[in-house]
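Here is the structure we will look at, set down as structure tokens.
Every protein chain of the complex appears in place save one, which is left out.
Chain lettering (A, B and C) follows the sequence in which the chains are written, and residue indices restart at 1 in each chain.
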Amino acid sequence: MTQDTKKSGVKRREFLKVLGASSATLAVTACEEPTGHLIPYLVSPDQTVPGVSTYYATTCRECSAGCGIISETRDGRSIKLEGNPDHPLNRGALCAKGQSALQGLYNPDRFKTPMVNENGAWKAITWDDAIARLSNAVSAAKPQAAGAVFINQHESGSFPRFLDGWLASFGMPAHLSVDFEADHAAIEANRRSYGAAWPALSFQDAKLIVSFGADFLDGWGASVPQQLDFADARAKLDGAPRFVYIGPRRSLTGLNADEWLACKPGSELAIANALSGKGSIDAAATESGVPAAALQRLATELAAAKPALVVSGVSGENALDVALAVAAINQASGAVGTTIKPAQALTGFEGIAHTDQVLAAVEKMRAGGVGIAFVRGANLAHALPKAANFAEAFAKVGFRVSFSNVPDETSELCNLIIPDLHSLEQWGDAEPVKGTIGLQQPAMDPVYPTLSKTVPAALGTADLLIQVSKKAGSANQPADYRTWLFTQIPGGTTAISAALPKGIVSGSLAARTIAAAATTPKSTSIASTQGDLTLITYHSPLLGDGRGANKPWLQELPDPVTKICWSSWVEIHPETAQRLGIDRGDILEVKTATGTVRAPAFVYLGVHKDAIAMPIGQGHRSKANVPDFQPKHDDSKQTQWGYGRYARGIGANALDILPLGTNAGGGMILTATKASISKTGDHRTLPSTEGSARQHGRGIAQAINAADLSKPPAERREEELPGDASHAFLPGLRSPVAADAQGDLGSPTSADQGKNKGMYAPNEERGMSKRRWAMTIDLARCTGCSACVTACYSENNIPTVGAYWQNATLFADARPGFNIERGREMNWIRLERYFEGNLDGKFGEDFEARFVPMMCQQCGNAPCEPVCPVYATYHAPDGLNVQVYNRCVGTRYCSNNCPYKVRYFNWFGYGEADRKQYAFPEPLNWQLNPDVTVRGKGVMEKCSFCVQRIRESENRAAAEHREMQGDEFTTACAQACPSRAITFGDAADPNWSVTQLIADRRAYHVFEELNAFTAVVYLKKVNHPAAGAAPARA
Amino acid sequence: MQGVLGAFRELDSAVHAIEDLKKERVGDITVYTPTPRHEFEHAMEHGPSKVRVFTLIFGLAGVTFGYWIPVWISDYWPLVVGGKPIASWVPFTILGFEVMVLIGGLATVFAMFGFAGIPRLTTTVGYDPRFSSGHFGVWVEAEADTADKAMNILKKHGAEEVRRER
Amino acid sequence: MTERRKWTAIPGLLALAIGAVMLSAYSGASSSQHRSPVQPIAFPHPVHVQKLGMNCLYCHNAANKSMDPGLPAVGTCIGCHNMVGPERPASDLGPKRHSDEIAKLYKYADVAGPGAGMGPNAKPIPWERIHKVPEYVHFPHTRHVNAGVTCQTCHGQIQKMDRVYQFASLNMGWCVSCHVNGYSPKEGEEAAGYSAAQQASPNSGVAPANLAIGERKKARYDCANCHY
Partner (left out) sequence: MATSALPSGQRPNIPSAAVRFPAIKSYEQVDSDIAGTLGPSLGWFAALGIAILCMLIGATTWTYQIHEGLGAAGYQPPVMWGVYIVTFVFWVGIGHAGTLISAILYLFRAGFRTSIYRASEAMTVFAVMTAGLFPILHLGRPWKFFYLIPYPNWRLIWPNPKSPLVWDVFAILTYLTISSTFLYIGLIPDIAILRDREKNPIRKAILAQLSLGWRNSDREWRHFTRAYLFLAAFATPLVLSVHSVVSFDFAMALTPGWHATIFPPYFVAGAIFSGIGMVFTIAIPLRKAFKLEHYITLNDIDAAAKLCLFTSTVVGLAYLTEFQIAWMSGNPFEQDYFWNRVFGQWAWAAWIMLICNCVLPLSLWSQKLRRNTTWLFILSLFINLGMWFERFVIVVPSLSHEFEPWQWGTYRPTWVDYGILLGSFGWFFMWFLLFIKQLPVMAMAEIKEVLIPRMKHSHDPTPDLTEGIVHPDETGATH
């Protein structure tokens, strides 16, 4: 950023505060609010127009993949993150985690200044002081410099090398780059078999996809690119590859499979060997508990499928062996180069330190050999199993520095905290794909700038280290990190300035001198365990190893599989539950050799009957006894230790009962330990958005067999649906419904048609009714990842309501997710997950899962409209079913009359800053979209088809004196969708691609028999049942 | 205005008194009775009340207005709801009916007020509290000359009290 | 017992009540119309617009590209005013005099004197906001300006206002009646006080509405046009 914007930065923030106070604060309730002041820029920043967004291309740092993102910045604030369409990795898509980076940036619990712990008490210090203290500590640690430990959250790019260089300059060893979510076994196997840590996987080219517990859609590797490709593969409909999932737990990826082979935990190896012909089918069948017939069928299928794509994400003791066996199968089926492309490896996964290295470092600390330790990003105190006893070991370190910018468990154990800038505030780079460099540039000035005379206003860790070196007097230090960075990137400054708009440079970065991979991992088998059930722990697809837990969007977003939020849970199979007399919501005590935790039971068809599953990510606790967060009398001095107000004290941490152990791949063993469960007698309603998991044959999520697609409609095996749906206006929603959008006035059959009835007449001079906004959702593509939901929250200022203080004040239950228990979630678009088949929950009988994104269907004949007494909802001429917040009086009649139940009510003043239920505490309110009204208490709200985007592009077109072009813009959900399942457009204008999709042979409306003439058209899911096996039916 | 007032304890004697007064054509008669008795109506030979005319007229006016409001509102700012016609008259029947009852009913009451001459600022001469509890009163407008005659008739029929008022 | 008690009746009170209700029904008009607060600097629009003939878009530079019209940054003022200091020589703008307002501007911008640049302690000018629609109303200036709606249509003869006041009521009825009945560029230009010559070539600096003079340009008036 230029010098004057820097200078104006602070002032601009003042300006923004006022702007925030006016545009972000609540609109609907106050009618006569004070007009307030107008604070102009001091010096107007070039290339920005007030009220018009500027877009900065940068890189996502929420996982190791390093997707390209675009930050929409309005008046100096980043207000939304979207995928970078020009980025080779994620091609414009972005997962929920990535979008939530915004709430990491604006997290209300971020450190504002450096802090130091002096004899037990924390106090804020100035930056100069912090730098001085750090350099003193560094020079003090000189004698044992060789023992120093620097643990960094893994990221690709130049920073690791810069860091190693800096450490070396003080005689310290290279840093450990940790990623607890990484599948080390797979990486190790890949490296040995394909020579790359993470080759690109091409699902499109596969004839058959087999996954051994590899959740490539939810966290295993680079989810977004894998999902994009998987969706494209599925979109080939009858040509699409069949997908078989093998594993004891059916994850989100598993639910997307056509067939699930529920094997005993740890028995994957036998199956893999059997499939590769090394072992006998029957032996595998007996060991895994999977019927031999199924295995035989799979074996023959696999033999026939050339190439196939077999992936392993097992995290048991024999993980590496499975991965290697799988690699062998791939090599045999000629997958290498076709479905597995080492050439386009995802370099983001290179150089991740094995878990056993981390544990070794911990032991070194315990031994007392560490004089100084640095932690940046990683949160070992939470992400390492309790058995590792990190806290005790860490305490033995002479001086502990944390660069974390949020008060997490690890930083609480440190002496000095120097908060790093958020990745959206600083410069950086990444090499996500071999040969492509993704640039990371500040999307805005720091939320909490460095207030110091001597150092720059934006002081990231890298710059801080440079300052330290300067203090220590070491020579030839770069002026600042940016300058150094630009020298590292091929082409230098000119190339960068040319590339910044797109955010990518072609070329490669120099590799780290010390490749962590070089060290061969050491496997330590877990301690002896007792218990009758196998405990499967897995990283939550949303919270990861726990990093996501302080972001309300991710807490509020229901888990794609269990649909539970603001809580942790124990998944248990119906049969086992019945045997033990356990009901959904019973609080269970899970006991292993290493400890016990309590969590509510979730009875789930998709877990092996001899196993229970628990997600990792919740259960953040503070060492200090921090009082419960009270928004009303919240003095911001109180540091919210335990990872912030939104994370602390929610659920249990499964890692507390996980015995320590690493497999031959150097990964943590997550699924091997035994456990026993017992009822505590307590019970709680699960904070889940799931009403009924079955659609009772109501045809909400419809599916068709691939084989039936080609047949004429008469011969298709269609599902039994209620009512006699009139397929009259399908395919080709266009004419009848477009007419319907104008009611009788537009209907060709109506007498009033075209009469002078103002805006609705099709030939009215304002031309208001020429458009008919519509949407198609391809269920064959949708994987249920829920990225669209977070996109909607971000775009439409939707409040999160699950925090434990967001309930009434008197005699109110204050527990996390209580509002969700009462069905008060506000998700304008929700992902319904329906199970088909296996109604009586027998183990071994397969079942099918269907995902339906359900948002306002923008009905042509909307049942909600006529019942509103004040015209607060009505039908706009362009086909929108409009909700006018400021007119709404809150009778909630519209919601009662909505068959799709997609209207959401503001039960409390979630949007009112002075209220205890306020969902956007400063500075979270900076994320609010200025184009969307923040709703006050007592009004109804719902999906508006992103009407603000429609208006914006209408205004743009008008300003440029042109007509709107086809596919000119799209809604937030469609933009984010990593499966490209959602298409938005004008059904009355053939230039929009939505019009073609509407004509698809799979098109249907939900509850068509109600004649609501919805504008959302679903395309049936396509099933690929195994030959001979009938697919599940409702 | 002056006249003679007779207060009766019994119904029939009051009726007979009225009949005689009418025969003698003494003057305008007003009867006070604690409760409506058709005997008096027979005796006074009144026609049916005109209130019903107002009820009818204003009832019709009301139903028209009741239909007109929603039609006008709908057309004033035409917003389509639920794909229904802008002015969908069928449900407006309800409003039409309610407004009819409202206006018609109130009109009836006010018509009654008008005809019955209430609310009134004073009790005219010749009212006696007894008439609201048990007694029947007969008031005859009579000039000095005819007054005695009237008094005699009233006395003859056993009026409990007879007096002249002005 | 012939006392004639006054038994007064109630009517009249009823009539008053009804009258009160009807009055209150119409009291929805904007209360802030004609509001004219004192500004930190008494910026004279007439001098800049009429005498110097500056274009509105010179200072309110976003009016034709954004929802917000945009306010001149202090730097923009200084752009001219570091030449034009507080001590005004005699000119066609008037006799030689001292301008306190420009002195105030220098104080805000931390400018030592004519010719000097802005100092480190410069701070923005806290203008008093006059025209404000509630946050649930989205008023795109760009849409109106590009449609040829002159500033004066909503802001009044602002080029003649020594002290700006709220010209229009800004209540919903006021907005809607224009959207429904339409707007003719001619009227707009008359409102702007253009001479016939100027009307021939409007120097508003924005693309004129592609309409014949006198034709009325109507606009959408469904709720979601402004409320979302």
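Quick notes
The criterion applied here is as follows: a contact is a pair of C-beta atoms (placed from the backbone, for glycine too) under 8 Å apart; a residue touches a chain by one contact, two chains touch by 3 or more.
Computed from a predicted model, the values in this text were never measured in an experiment.
The residue touching the chain not shown here, chosen from A:Leu269, A:Val358, A:Leu485 or A:Cys888, is A:Cys888.
Of the listed residues A:Cys868, A:Cys946, A:Cys977 or A:Leu1019, the one in contact with the hidden chain in the full complex is A:Cys868.
Remark: the residues of subunit C touching the chain excluded from display are 5, 7-10, 25-26, 28-30, 169, 171-173, 176-177.
Although one chain is not displayed, its contacts with subunit A can still be listed: residues 29, 689-692, 694-698, 700, 722-723, 807-812, 819, 822-824, 830, 832, 834, 854, 863, 866-871, 887-893, 895-897, 899-901, 904-909, 917, 937-940, 1007, 1010. The set of subunit B residues touching the chain not shown comprises 9-13, 15-16, 30-37, 39-42, 44, 46, 48-49, 51-52, 55, 69-70, 73-74, 76-77, 79, 81-82, 84, 88, 91-92, 94-95, 97-99, 101-102, 104-106, 108-109, 111-113, 115-124, 127, 129-134, 158.
In this text, only the chains that are shown with their structure count from here on.
Once the centre of each chain is set as its mean CA position, subunit A and subunit B turn out to be 79 Å apart.
For this pair, subunit B with subunit C, the centres built from the Cα atoms lie 63 Å apart.
Between subunit A and subunit C the centroid-to-centroid distance comes to 46 Å (mean Cα coordinates, whole Å). Contact of a single residue of subunit C with at least two other chains is seen at positions 222-223. Each of residues 79 in subunit B touches at least two other chains.
Taken in their complex, subunit A has these residues touching subunit C: 11, 14-15, 22-23, 25-28, 30-33, 35-44, 49-52, 758-759, 765-766, 768, 871, 874, 876-877, 880, 882, 884-887, 931-934, 944, 947-948, 951, 955, 958-959, 961. Looking at the complex, you find that subunit A touches subunit B at residues 740, 742-745, 752, 757-760, 860-863, 865-866, 868, 871, 873-875, 1013. Contact residues on subunit B toward subunit A in their complex (touch as defined above): 77-86.
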